[in-house]
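Let me begin by handing over the structure; questions about it come next.
Only one protein chain is missing; all other protein chains are in place.
First chain written, first letter: the chains are A and B, and each begins at residue 1.
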């Protein structure tokens, strides 16, 4: 995408092992330059040269958590925007604690999540079932608005209709395809693309642009896919071809 | 597959980094809901909500081994079936020790492996050469039967003709394609699919269903592939399209 490739923002990714390859290819396809790392000892060096950061808690361990704190602290130090993807928050105590601590201490510019995850973060009783959402986006809208206002962040909730809010403004994106939910780390990818846009524009606009790019590429890819394997491949092609 | 998507079983995967993305996509394609993790601190929480577990020793380190013990113990505690994939057992002492300890302590419902691996576990002299089998399935059949009977488990041996036994019953699956052996983590994927089926039926039947699904999808995919790259993609599509 011209708006990204003109600047080729460097995006540092602390992400889960499932998403690493797909997200790096997605970031390259939209015109960003990804660095995948979770090593606490290099986060200060990397954030000094990076333009934005995404932290995804999909595969935690003690090393990763150390790396996440070092990265978020360095992002704050250098004034670089960062995106949180609280994958599976609510599925285990350590995921919930890690997400809440990162938000409270380091103030993400954008929280990109699904409906169950924002309801857990907001403290609303809801059904979680592993890492896939068991709640529709509609039920999560008021949670997202309140959470965004309280924490001074942007919340982007993925679903059949994506919902983006900064607590005051709201936007929707109804593009995409139901098949996208059956390709692993499609949500993680949305978070990485949010970080790429957040490097070149304010957080609310970045989240809207990112969700639109994801939906457009996913919809075009689904139209010519025979299953979720070809969808994953066509999706990267379609991201690469966005103008 | 309707038999899985009707229940959407949650399958916890402690697997190697090579297999993470492919296995997650395979599990989504057949109708399961994968969680990929190896963090010991969340295994009790995850197994409480999961329907089954797969442990794959393809990429070991001290953290992973801790996670494996925590996960298998939690699976036993909550009565959830678990599948062991002893990748490359025999290639290093630590792999052999880890596999034997997990089997002895936590009693997997299914051991899904190749011919060399079951021969190593059985204690029969054989040729191992890295992580790919150097022995035909035929040579491994009596090892598999004896091992299954002794440990009260099901053994599923992948090869040109797959062989499944619980020590008394036997089944074969001759579907598939030789090209499948040239796509990395195809065996790991079979183990994950075994775990998905083990969530909804007894272990012997689960292993037979899983190997049949793998063989059917692989055979259909190979028929329209130009190499191993397109085979990997078509394979996920074919899993997604199984009735």
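What we mean here is this: contacts are C-beta pairs under 8 Å (C-beta built on N, C-alpha and C of every residue); 3 or more make two chains touch, one makes a residue touch a chain.
The model shown is predicted, which means the values in this text are computed figures rather than measured ones.
J.: Touch as defined at the start, partner being the missing chain; which of B:31, B:67 or B:88 qualifies?
T.: Of the candidates B:31, B:67 or B:88, B:88 is in touch with the missing chain.
J.: If I consider the whole complex, including the chain that's not displayed, which of B:60, B:194 or B:239 touches that chain?
T.: In the complete complex, the chain left out is touched by residue B:60.
J.: For a quick check of understanding: of A:3, A:35, A:73 or A:160, which residue touches the chain that isn't displayed?
T.: Per the contact definition at the top, the residue touching the missing chain is A:35.
J.: Need a quick check: the contact residues on chain B for the chain that isn't drawn.
T.: 16-19, 21-22, 58-63, 88, 91-95, 128-132, 182-185, 225-230, 232-233
J.: Need a quick check: the contact residues on chain A for the chain that isn't drawn.
T.: Interface with the chain not displayed, on the chain A side: 10, 17, 20-21, 24-25, 28-29, 33-39, 41-42, 45-46, 49-50, 63, 67, 232-241.
As a convention for this text, only the chains that are shown with their structure count from here on.
J.: Quick one: report the Å distance separating chain A from chain B, using the average Cα coordinate of each chain.
T.: Spacing between the chain centres: roughly 31 Å.
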